[in-house]
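A protein chain is absent from this complex, but the other protein chains hold their places.
A, B and C label the chains in the order they appear, each numbered from 1.
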Amino acid sequence: MCRWLAYSGSPIRLEELLLKRDHSLIDQSLHSRMGATTTNGDGFGVGWYDEEETPHVYRSVSPAWNNRNLKELASAIKSPLFFAHIRASTGSAIQETNTHPFRYGKWLWMHNGLIRDFSTVHRTLANRIDDSYFNSIEGTTDSETMFYLALTFGLQDDPVAAVERMIGFVEETGHKHDIELPFQGTIATTDGTSIWAFRYSSEGDSRSLWFSTAMDQLKHLYPALHQLDNLSDETRVIVSEPLGDLPGVWNEAPESHYGIVQPGADKLGPFTPQYS
Amino acid sequence: MCRWLAYSGSPIRLEELLLKRDHSLIDQSLHSRMGATTTNGDGFGVGWYDEEETPHVYRSVSPAWNNRNLKELASAIKSPLFFAHIRASTGSAIQETNTHPFRYGKWLWMHNGLIRDFSTVHRTLANRIDDSYFNSIEGTTDSETMFYLALTFGLQDDPVAAVERMIGFVEETGHKHDIELPFQGTIATTDGTSIWAFRYSSEGDSRSLWFSTAMDQLKHLYPALHQLDNLSDETRVIVSEPLGDLPGVWNEAPESHYGIVQPGADKLGPFTPQYS
Amino acid sequence: MCRWLAYSGSPIRLEELLLKRDHSLIDQSLHSRMGATTTNGDGFGVGWYDEEETPHVYRSVSPAWNNRNLKELASAIKSPLFFAHIRASTGSAIQETNTHPFRYGKWLWMHNGLIRDFSTVHRTLANRIDDSYFNSIEGTTDSETMFYLALTFGLQDDPVAAVERMIGFVEETGHKHDIELPFQGTIATTDGTSIWAFRYSSEGDSRSLWFSTAMDQLKHLYPALHQLDNLSDETRVIVSEPLGDLPGVWNEAPESHYGIVQPGADKLGPFTPQYS
Partner (left out) sequence: MCRWLAYSGSPIRLEELLLKRDHSLIDQSLHSRMGATTTNGDGFGVGWYDEEETPHVYRSVSPAWNNRNLKELASAIKSPLFFAHIRASTGSAIQETNTHPFRYGKWLWMHNGLIRDFSTVHRTLANRIDDSYFNSIEGTTDSETMFYLALTFGLQDDPVAAVERMIGFVEETGHKHDIELPFQGTIATTDGTSIWAFRYSSEGDSRSLWFSTAMDQLKHLYPALHQLDNLSDETRVIVSEPLGDLPGVWNEAPESHYGIVQPGADKLGPFTPQYS
């Protein structure tokens, strides 16, 4: 089981969320509290935006907790929007191309969960990916397959509809192969401006997804927390598992919902897979 | 451009051919003499057989020349049949799953060369691979795609016919996409008993392939070379580029030919791709 | 906190103890039960003997649990005497030269524990190492420093006396720097014939050390356990933490003791650091 984090708001150094806080993502990689797998030592990745449209991606197969280069980068790089992911492999090879976040053009994608009996449905799912994306596939994970399926279903035009079709297709395909509960997990994707996060599972008992409270409320709640002073009201963090345990900071996304963090008002909506 | 070596005969420690000789494979990785690419620093792999049917495979993405673990293993492991390969990537990711030799069941496969415009034909070629092999594909190289195509075309029953059909299919597919000269290279494959080696290119000007002279002749030629004393008459080495320059040791395979090193008399025959 | 295992007896494939058993060493690397640190993901190493006097060493900085090369090697290599170690760094860099077992000539050395406030005493300890060993030091760990100190104090002639002098010197040096409890841990060392294992800490509350029961008794105790059939009566395993929980198999070494597994009768004796 993986762990991930998505940040959008005032530019901050990555280390603020990856390394410094109590229950930071790196700390979670050693001892996760809610995870299905105790240790997330099978690699990590970060993707971030700067003034260019295409995000940068740094991925490594070594455990995050002792990786010096990650510490150096996290202290050097400032970004208004970034993804970070720590991996616990569910079987596929430990290699950079199997490490999240995945990138296509200006889009990033990361995932926590799995397609059940993936080896049974892998080829059928892969065959549905549009030719234009085929040579961009570099790894063998279910997560990357989902990304290119979502792109095939129109991720760049309507992300919610595309993910609904993608998960619908995964469920349909699974059911054809007698897989009862084909999909489980949370997904985050971004175009560098907005972030879409999804919580869904075929069994209706999905892995956790949390949104941080609106920044103006947080500042009101914790006037003495001066580290918030420089953060804009639109600053928001989405996580698979809360960072720290300050009351009032984290709000769990409801089962089978998606959320959009975007310029202007954010949005929460029900998520329903679409069948073809 | 890669370099490879296949050994069959009296059990020897891998280091005898990988490390110790003048122009050993590791030495070639730093400065190849005939290669299209000067440096082969994009990983290496060895595959070897012992009393079990399934071969062992050790692969690494670090350059071979300074890899301490490789030196330890090469001095520890003795085998009557092994493959070794050093890689110069022609573009695909530097990761263990893109490193030769590839293994399926008791079979090993390695390759030096390329499918031209592979990104154009990759999906068509991949689609032809039989479902039963799909989940065994872990990387993104042309070399691995060829292996699973050859398996699809019956490698385990008739290796020469299967490789002729595989290369025929590669050429047909390439021609359909206006690729004039789709295939170039040498291939070695083994089931742990025999070794099949192929030299072919669409342009009729293939990368080099050399077989060592029969051991009884070599002993006669070099009676003072006592390192040959313990080698059986059937001992044979096949290489992409000669190890050392002792006259009479290495014999170049003719253009568009295959050779079989096997118990009993070895065999050399003309190679002709088969079209469907 | 690290984990280690030492084997001596009938030649077996390394995988028998590293991978196959319940609570194997690799399984422990993900979830140790008695360890001070939950996860041992900072590299691993194995050292083994064959017909040559000098042992082979394979070390890697990647976590043991998902390392494919380790699985290949462990299934390929058979040895009558081997060491295996999984590391949880207490601070020094994650690099092969900081990974156990350490080797000098025909000797291997591994350790679980620490020299407290090592940075304070490191230089004084290092200065005591004999010139003849200086260029063999490649890493920066307390464990390697102890090894070369023990060599300086005569490890090759009288291992127990040398380790008693080494730990005495570590304690003396620590006390001079107001370090109350300088030493904690277990150590194993071997010359390829005998294994010496030590359990000691300045506080008299040392990390655990276990010896397997004599093989003839084990066979009597578990007549149906046919995996023991091919093991000689002298076969013995020493571990930092039991592999499996079969009653009667594992015997804890008493506090402040050493044990010797050797041809003929094994030995257990009290351990007392020697001051200069």
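Following the convention adopted for this analysis, a contact is a pair of C-beta atoms (placed from the backbone, for glycine too) under 8 Å apart; a residue touches a chain by one contact, two chains touch by 3 or more.
Worth saying up front: this structure is predicted, and the values here are computed from it rather than measured.
Student: What are the shown chains in contact with the chain that isn't displayed?
Tutor: A, B, C
Student: One chain isn't shown here. Among C:T97, C:T193, C:T213 or C:N251, which residue touches it?
Tutor: Candidates C:T97, C:T193, C:T213 or C:N251; residue touching the omitted chain: C:T97.
Student: Sort through C:R13, C:K78 or C:H122 and give me the one touching the missing partner chain.
Tutor: C:H122
Student: Could I get the residues of subunit C that touch the absent chain, sorted low to high?
Tutor: Residues in contact with the chain left out: 93, 95-97, 119, 122-123, 127, 131, 134-135, 137-138, 140.
Student: Could you list which residues of subunit B touch the chain missing from the display?
Tutor: 30-31, 38-39, 41-42, 61-63, 65-66, 68, 89, 93-94
Student: Extract the touching residues of subunit A with respect to the undisplayed chain.
Tutor: 48, 50, 56-60, 68-69, 72-73, 75-77, 96
Keep in mind that, in the parts below, only the chains that are shown with their structure count from here on.
Student: Rounding to the nearest 5 degrees, give the angle of the rotation that lays the CA atoms of subunit A over those of subunit B.
Tutor: In degrees, rounded to 5: 180.
Student: Between subunit A and subunit C, what is the gap in Å from one C-alpha centre to the other?
Tutor: The separation of the two C-alpha centroids amounts to 41 Å.
Student: Tell me, which residues of subunit C touch at least two other chains?
Tutor: 68
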